[in-house]
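Here is the structure we will look at, set down as C-alpha cells.
With one protein chain withheld, the remaining protein chains of the complex are depicted in position.
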Amino acid sequence: MTEVSVQGEKRNRNAAAEFTRPLLLSPSEDLAGYVMGHLGLTILFLITTTSVAAVFLIFYFVIRESLPFFTTGGGAAILARVREFFTDPGWYPSATEPRYGALALIVGSLYVTAGALVVAVPVGLLAGVFLSDIAPFNLRQICKPVIEILAAIPSVAYGFFAVMVLAPWLQTHLGFSSGTNALNASLILAVMALPTIISVSEDAMTAVGREIREASYGLGATRAETIINVVIPAGHSGILAAVILGMMRAIGETMVVWMASGNASRIPSPWWDLSQSIRTMTATIAGDMGETPKDSEHYYALFTVGLTLLLFTFSLNLLSEYLLGKARAGRGRR
Amino acid sequence: MKTLLRQIQDKGFTTASAGAVLLIAAALLVVLIPMFGRGITAVIFTETVEFRRLQKDLHGRGDNEHLARALADAAAVREPIYTMLREFSEGIDTEPLVKQARDVYQKYGEYLNYHNTPKEQYSDYRKQAKDVRDGLVDALESDDRQTVLDDLDAVLKEKDNPAFADSPAMEFFAMAQRYKKIAETVDLSHRAEYLTNLQEVTAAIRQLLGPLPGEPTPPLWMDQYGATRLDMALKARAALLYDEQWISDGPGKPMVKHIIARKEQFAGTPLEPLFDRVEADWDKLLQPRLRIYWQYFFDDWVNSHYFGGVGPEILGTLLLTLMSMCVAIPLGVISAAYLVEYAGDTVWIKIIRMCINTLAGVPSIVYGLFGLAFFVVTIGAIGKPCILAASLTLSILVLPVIIRASEEAIRAVPQTYREASLALGAGKFRTLVLVTLPAAGPGILTGIILSLSRAAGETAPILFTGVVAMGPIPNFGSPSQWLENPGSLFGWLFQPTRALSYGSYDIAVGDRISMLAPHQQFGMAMTLILLTVALNVAAILIRSRLSRKLRGC
Partner (left out) sequence: METPETVPLKKTDAGHAARPQQFAQAAVTESSEAVISARQFSFFYGAKCGVDQVSMAIRSGSVTAIIGPSGCGKSTFLRSINRMNDLIPGSRAQGVLAVNGHNVYDKRTNLVNLRQQVGMVFQKPNPFAKSIYDNICYGPRLQGIRSRGRLSEIVEKCLRDAALWDEVKDDLHKSALALSGGQQQRLCIARTLATRPNVVLMDEPCSALDPIATARIEDLIAQLKGAYTIVIVTHNMQQAARVSDETAFFCLGKLIEYDRTEKLFTNPSKKETEDYITGRFG
C-alpha cells in the first residue's frame, strides 16, 4: 500500500476543503459558453437538415422538369395530357406523331414487381422465420453474412448475370425465343428483394417477445403452430412493412430490368405469359435519357415518368413507415 | 392421428423454412460461381507467345531476348505451315496466279520497250509471250488434270526460247513449274469445294497465328495478333482441324451437326500434312504457359476491351466513391451525432427523420434525374456531366445509409462511457469527440464501408451525371501545371470518367467487339463484385470483432 502523498504533489489532509477552481462561471465565460453552445447547436442542426434539403430539392427539381410536359399545350391540354399519360399504352416518343402514353411502362413496372414478389415473399418470410425462430445461434451467424452478401452485389452485376448467364440458359433450356423477358427480370428482382424482406421480417418476428412464444408452447402448441398462430399475427405490421420495402426495392430497380426485361413497351398479353418482353418506367428513363435533347418534350416526359415513380415509392415509403411505427408502438405496449 | 398430423405440419414447416434459406444460399452460389469462375479467366489464364508479343508491343513488358528466342522458335515451326498453305492455295485459288501471269506479261512488254527492241521483233516477241501467257492461264483455269499438264508442258517447251532469256518472262516458267507440281498431286476437279474450305482454314490460321506473312498489317490491334490465350487458341484450332456442318439427312429431316476432320477433306493434297503438323508442333507454335495477368487491374483496354484490362474503370470508380464519401461522411456522421446526442423529440426532428427515410427509399434512377436537373443543368459551375456532379449525386444517395449506421453505432455506446467522461469534467461536445465517437468508431466504419460498396455498385444515379463507356482517363495535370495554375489541381473533377458499374453494363449489352472476348466481359463484372463484396466482408469482419468485444470475449 502506498501513501497518498508522493513526491511532486503534496496534499494536506485538510486540502479536501480547498476548492481552487471557481464553481461559478464568470460573466464572460457564461456569455461565451452561451453563444458557443447555441452557435454550435445551430451549426449541427443546419448540417442535419441537409437530408431535408435533399428531399425537397429532389422533389422540386423532378417536378420542375416534368411540369412543362403538361403545361406546354396550354390550359385545356393539361387534362388531355394527363389522360394520355396514364391511359395510353403507346410510348412512341420518336414517331412523327409522338405519343407519350406511360400505361405500358407503369404496367410493366408493376408486372415485374409482382412477379418478383410472388417468388420473394414466401421464400423471404420462410427464411425470416427460420432465422428468428428455428435456426440455432451458430447457424444464424453463418446465414446472416450470406444474406448480406446477396444484398451487397450491385444491381448492375445482377443485370450482367441476367444477360450473360440466365438469358442464354432460359433460351436453351426452356425454349424461349428471347432470354431477356419478364421471367428473367422477375427472377433476378426476387433475389434482389429477398435480403430486404428477410431482414425486416426477421426483425419484426424477433421483436415479438419470448414470453408470448412461451405462453403458446406452454399450451402445448408445436413450433409451427406457435409461429403461424402467434408470432406472425403479432408481428404482422412489421412483416407487411417488409413486403412493402421489398416491393420498393423491386419497383425502383433500374439496371436489372433495363438489361433483362427486353425493353419492349407493350402490355403483356395474355397476362400470364412471362416469356414476353416488357418495359418498365425505370428502364425507360435510363434508356431514353441518354439520347434525349434537354428541354425537349421527350425530356419532360421522362421526368414525368420519374415523378410518377417518385410519388409511387414515396407513398409506399409512408405506408411502410406507418406500419413500422405501428409495430414499434405495439412492442412498446407489450 | 391428430398428433401425427400436427407433427407432420411442424416438421414440414421447419423443412420448408430451412429449404428457403438453402434456396437463397443456392441462389448466391448460382450467381457468384459463374461470375467468378469465368471472370477469373481474365486474370489467370494460359497465355501464348502471341500474348507475350502483345504485351511487349503495348507496354514493353517482358524480356526482349526471351521473347525473341520464343518468336524464333515459333517461326521455325510456323514457316513450313505457311509454305504449305501458300503453295496449296496457289493451286486452288489460281486467281492471284492468273493475275500474276498478266502482270508478268505486262512487265515483259515494258522490258521490251526498255531495251529498244526493233519493231518487227517486238510484235513477234509480244505474240510469243502472249501465247505462253494464254497457255499458262488456260492451265491455271482448267479443272482437268490432263489438260492442265498438257498446257503446262506446252508452256515449258518455250523455256529455252531466246526471246525470253534473262527477261521477266522467265517468271512464267517458274510459275508453270510450281503449278505442275501442284497439279500432279491435287485433284483439280474439286477445286471449288477446296476453295471454300481453304478460306476457312486460312481464316483459322490467321486467328491462331496472326496475319500471314506478306499480308499488310491490319489496322486493328486485335487482328494483328494470333490467339493470345489458350482457350481462344483451342477454339481456333478446332476450327482449323474440324469442319462443323449442319446437314439434313433427307428432305423434312432435322439438320444434324456433322463434324468432319479437315484432314479428310484435304486427303491426298499437299495440305494434308499441315493438320498433323499443327497438332504435333502445337506447343512450339504458340508456347502456351500459365500467366497471372495482374496488370489486368491496371491496364487500359485496347480495341473496346478485346485486349487489356479495367484499370481506368477501377480508377474512376474509386474517384467517384471517394469523392462522394468526402461529402457524405462528415454530413452523415454529424447528422447522426446530432440526432442521438442533442436532438429532442420535436416536430423538426420528426421531419428530419422522415426525410432521411424518404431519401433511403428514393429509386436510384430518380437520383440520376435529380443529379441531371440540379448538379448538371442548374449549377452553372458544373454545367456538364462530370466526376463532381456524379459523386455529389452519389453522396446524397449514401447519406441515409451512413446516417442510419452511425446513429445505431453512436446509440450503442454505453451510457457509462459518456458519464465517465462528463464526470471527469469534459463538456458535452468534448465527450462526443473524445469518447463517444471513438467508441462508436468501428460501428461507424462498418456503415461507411457498406455505403462505399453501395456507391461503388450504383449505376443509375451516375448514368446521366458523369459516367461514360469509353473516354479518356481523368487528367490530373502535373506538378508544374499545378504551380502555374492552382485551379488545375481540381480539373479532374470536371471531367467525365469511366466506372466499373457502367462498364459492366456496357460491356455486356452495348459493346459489340467485347462479345468476342467473354473473359473480358466476365472479368469486368467480377472486378466490380470483388470490390463490393470485399468491402462487405471487411464490414462483416469488423462488426463481428466489435460484437465479440462488446460481449467481452
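Quick notes
Going in written order, the chains are labelled A and B, and every chain counts its residues from 1.
The rule is short, and it goes like this: contacts are C-beta pairs under 8 Å (C-beta built on N, C-alpha and C of every residue); 3 or more make two chains touch, one makes a residue touch a chain.
Predicted model only: the values in this text are computed from it and were never measured.
Across the entire complex, contacts from the unshown chain go to A, B. Only one of the listed residues, B:A328, B:I356, B:A439 or B:M524, touches the absent chain: B:A439. Which of B:L58, B:M222, B:L422 or B:A469 touches the hidden chain is settled by the complete complex: it is B:L422.
Contacts to the hidden chain, counted on chain A, fall at residues 1-6, 8-25, 29-30.
Although one chain is not displayed, chain B still touches it through residues 344, 414-427, 430, 434-435, 438-439, 549.
The working rule: only the chains that are shown with their structure count from here on.
Look at where the CA atoms of chain A average out and do the same for chain B: the two points lie 34 Å apart. Only residues 40-41, 44-45, 47-52, 54-55, 57-58, 61-62, 64-65, 122-124, 126-127, 129-131, 134-135, 141, 143, 145-150, 152-161, 163-165, 191, 194, 198, 222-225, 227-228, 248, 251-255, 258-259, 282, 285-286, 289-290, 294, 302-303, 306, 309-310, 313-314, 316-317, 320-321 of chain A touch chain B when the two sit together in their complex. For chain B in complex with chain A, the residues that touch the partner chain are 6-7, 9-10, 12-14, 16-21, 23-25, 27-28, 31-32, 34-35, 330-331, 334-335, 337-339, 342-343, 351-352, 354-359, 361-370, 372-374, 377-378, 396, 399-400, 403, 429, 450, 453, 456-460, 463-464, 501-502, 504-505, 508-509, 518, 521-522, 525, 528-529, 532-533, 535-537, 540, 544.
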